[in-house]
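Only a single protein chain was left out; the remaining protein chains are all shown in position.
Chains: A and B, in written order; residue numbering restarts at 1 for each.
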Amino acid sequence: METADALSLPKTHYLNAEYGIRSWLLTTDHKRIAILYLVSITFFFAIGATFAGVIRLELLTPPGDLVSDDTYNKMFTMHGIVMIFLFLIPSIPAVFGNFFVPMMIGARDLAFPKINLLSWYVYVVGAIFTLVAITAGGVDTGWTFYTPFSTVASNTNVLTAAIGVFIAGFSSILTGLNFIVTIHRMRAPGMTWMKMPLFLWSTYATALINVLGTPVLAITLLLVAVERVFHLGVFNPAYGGDPVLFQHLFWFYSHPAVYIMILPSMGVVSELIAAFTRHSIFGYKMVAFSSLAIAVFGFLVWGHHMFVAGISVYSAMIFSILSFLVAIPSAIKVFNWSATLYKGSVSLDAPMLYALGFIGLFTVGGLTGLFLASLGLDVQVHDTYFVIAHFHYIMVGGALMGYLGAIHYWWPKMTGRLYNEIWAKLAALTVFLGFNLTFFPQFILGYLGMPRRYHAYPPEFQALNVLSTAGATVLGIGYLMPLAYLLLSLKFGKIAGPNPWKATGLEWQTPSPPPTFNFDQTPIVTKPPYSYEQQEAELG
Amino acid sequence: MAEVASPQEPPTSHVSQTPHVPSEPHLMHHFDDMEQQREAATLGMWVFLITEVLFFGGLFAAYMIYRVWYPTTFGVASRQLHLYSGAVMTVVLITSSLTMAMAVHAAANGLRRRIMGFLGLTLFLGIVFVALKGMEYYHEYLEHHIPGHGFQIEGTDPNHAQIFFSLYFIMTGLHALHMFIGFGILLTMMYMAWRNYFSAKWHTPVEVAGLYWHFVDIIWIFLFPLLYLVDRHR
Partner (left out) sequence: MWPRLFPLFPERASTMAGRVDALYFFLIGVSAFFIVLIASLVVYFTFRYRRRQRDEIGRPVTAGYTLEVVWTVIPVLLTMVMFFWAANVYFSMASPPPDTLDVYVVAKQWMFKFQQPGGQREIDELHVPVGRAVKLTMASEDVIHDLYVPAFRVKADIIPGRYTTMWFTPTKPGSYHFFCAQYCGTRHSGMTGEVIVMEPADYQAWLAGGSGEGSMASAGEKLFQDLGCITCHRPDGQGRGPSLQGLYGHQVQLTSGQAVTADDAYLRTCILTPGGTGVAGYQPIMPSFQGVVSEEQLLQLIEYIKSLASAAAPTTPQGERLGPRPGETHQAQPPQGSTPKTPPAPKKQH
């Protein structure tokens, strides 16, 4: 057992191996690129959260009295675009995937380090276009860009925003491509697929979706842009085009996109639960295959966004039944994670709090998805606050909690420092409570009939909206806290050492922070993942 | 047992070491050997090509849907395209795939001049293709078939015909863009061949460039009948 005094930071590691801005902007080290992404997406999270703040403030009172209706429409549009395309989609893969995929498989870098750097630059260019769209007056089409409003009727910066998202999409494609090739070809000797940590399975499944789905979004946005500029008729009914065709093409990507946003978090949760119960995940194979099942089934359900959009009753039924089936692998994961707690050695460190919070909130989000898959019920709740509550439970209660859990778990490895555990636990609790207060009332609002994207609403909806805004304030505080104590830990935090959590996994076999090339020599893997008994035997 | 591992060295007790591979001129630091590097490069290109299939796929889907809805109009509009030009272009592009395959073969045998020759021939044929496409576009401009203001067509619903032409220009335009990217790749390969980069032992970039070129060819092989050969039997 190492005491704090015996530990010090390694002399050279990836952060101090080279100095200067050029060494960062021209780096091909996957770890530095991960940090570049971390900084960028945190910036955009702040912007997206600011828009959310305006939305919640406006919704405190029934009339639209804080901002004008055009401004409000831009707020929810840009909140969606920024949070989805510039924060959630990159988040875990671009930060933790980039940092830890090579380390977890025992490699010195990803398969294509220069393409990795390129993917960050592509993200930045896409993000700049989006920022330009925001600052030049905003976009008001909703993040879903439905036609013909977006191609014909909107007089905001649709083109710039569409181009921004189009470009950012290529960043996802390149990252996904890199992960697929890396996982296929660069696993250390002895690391068979069944010896991979579950985070890699989720990352792989996510990469598959990235690679197969994002190009369809790209071509759809390209068509929207071309139609808008040249006044074509591909989606415009006045020229014989079909606005519903846009919806099919858009959702063909955007539904799998939600699995891009949740699968990595699920992978993180698997890692956290294994680490903080100190034994293997129950049903490892089922959890691994369920990630693949989600990726595959996720491509078959896009029509469930269109049950009231004029599709035939029969195709609606097919999409509905498939939507129920896609929920099953997620349920299997939740059961397996819960079962992992049985006979584990459970420790409620901050990352574990986030993991357990994820289980609770994701379960609510997933179950409410069944409400939406239910045809007769979806008619009532489609395009209402019920949908908003559902996807925020998954995206914020699920994906974002997973992201925060990942930050807290791997912070010591990435920075060599430990953060203040008490503040971390407090922040996790604040986030959990604030989140529920914000979004649970919205389920009720939705069934009562409050539509989404509404700037003003009938007075009978006010009480629930006030509750929701109160929760949002608490939630905001919960997000600011980590920003503070994590940054402070860089200067004042205790030295972490190579493996503060005593977890298994190749990433913990390196110093904290790791050297630029991760491993001096390629490790050989002989043990299954999460072999705590062997670890205990070896440590005596 | 007291834990006395020094802070810098992580416990490595259950991970054994392999010696690092001796250096090769083209081996990148993060790969263990040339075989792994080659396999990674090829798999990477295949994955990229799959993304391209999905990219064009969205356009093909939109095209197929409107073709089913407006078959007559699409037939009339398709017959306005320049069939002979399209046919010649198809032959030219398929031939360029042949010359590309010959270039890869030459690379596998380390024949520097032959590599450059075949790459150059491929590039030439590609340029012929794009030039013919440009001439077609010019003729379509003269015939007022460019969608937007000034679009005119006889004998069928102009709105639906505009949808055909919009998709035609976007699909062939996107394809032509990929050809231009291919030219850049070919020129880079030619430069690398000229600098004697390739050998029988290592010529992966040429292989990978070949994959890309064949893919661009295949896209055209789908585009041509879909766009040019609608209702031609009537």
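Assume contacts are C-beta pairs under 8 Å (C-beta built on N, C-alpha and C of every residue); 3 or more make two chains touch, one makes a residue touch a chain.
Quick caveat: nothing in here was measured; it's all calculated off a predicted structure.
Peer 1: Which of A:D109, A:D140, A:E227 or A:E271 sits in contact with the chain that's absent?
Peer 2: A:D140
Peer 1: Considering the whole complex, which of A:T27, A:S40 or A:N73 touches the chain not shown?
Peer 2: A:N73
Peer 1: Determine which one of A:H184, A:H231, A:K425 or A:K502 touches the chain that has been left out.
Peer 2: Result: among the candidates, A:K502 touches the missing chain.
Peer 1: For the chain not shown, which residue from A:S40, A:T277 or A:S489 touches it across the whole complex?
Peer 2: A:T277
Peer 1: Which of A:A339, A:I422 or A:L483 sits in contact with the chain that's absent?
Peer 2: Considering all chains, including the one not shown, the answer is A:A339.
Peer 1: What does the interface between subunit B and the hidden chain look like in terms of residue numbers?
Peer 2: Residues of subunit B in touch with the missing chain: 69-73, 75-76, 155-157, 160.
Peer 1: On subunit A, where is the contact patch with the chain that was removed from view?
Peer 2: Looking at subunit A, the ones touching the missing chain are residues 1, 64, 69-70, 73, 140-142, 146, 148-149, 152-154, 237-238, 240-244, 277-280, 282-286, 307-313, 316-317, 320-321, 324-325, 327-328, 331-332, 334-336, 338-339, 341-348, 356, 359-360, 363-364, 367-368, 370-371, 373-380, 382-384, 444, 447-449, 451-458, 460, 463, 502, 532-533, 535-536.
Basically, only the chains that are shown with their structure count from here on.
Peer 1: In whole angstrom, what separates the CA-based centres of subunit A and subunit B?
Peer 2: Those two chain centres are 32 Å apart.
Peer 1: Quick check on the complex: what are the subunit B residues that touch subunit A?
Peer 2: 1, 3, 5, 7-20, 29-32, 36, 39-40, 43-44, 47-48, 50-52, 54-59, 61-62, 65, 70, 147-148, 157, 159-160, 162-163, 166-167, 170
Peer 1: Touching residues of subunit A toward subunit B in the complex: what are they?
Peer 2: Those residues of subunit A that touch subunit B are 1-2, 6-8, 10-11, 102, 107-113, 115, 173, 177-178, 180-182, 184-186, 189, 211-216, 218-220, 222-223, 226-227, 230-234, 238-242, 245, 249, 252, 495, 497-499, 506, 508-511, 517, 520-527, 531, 534-535, 538-540.
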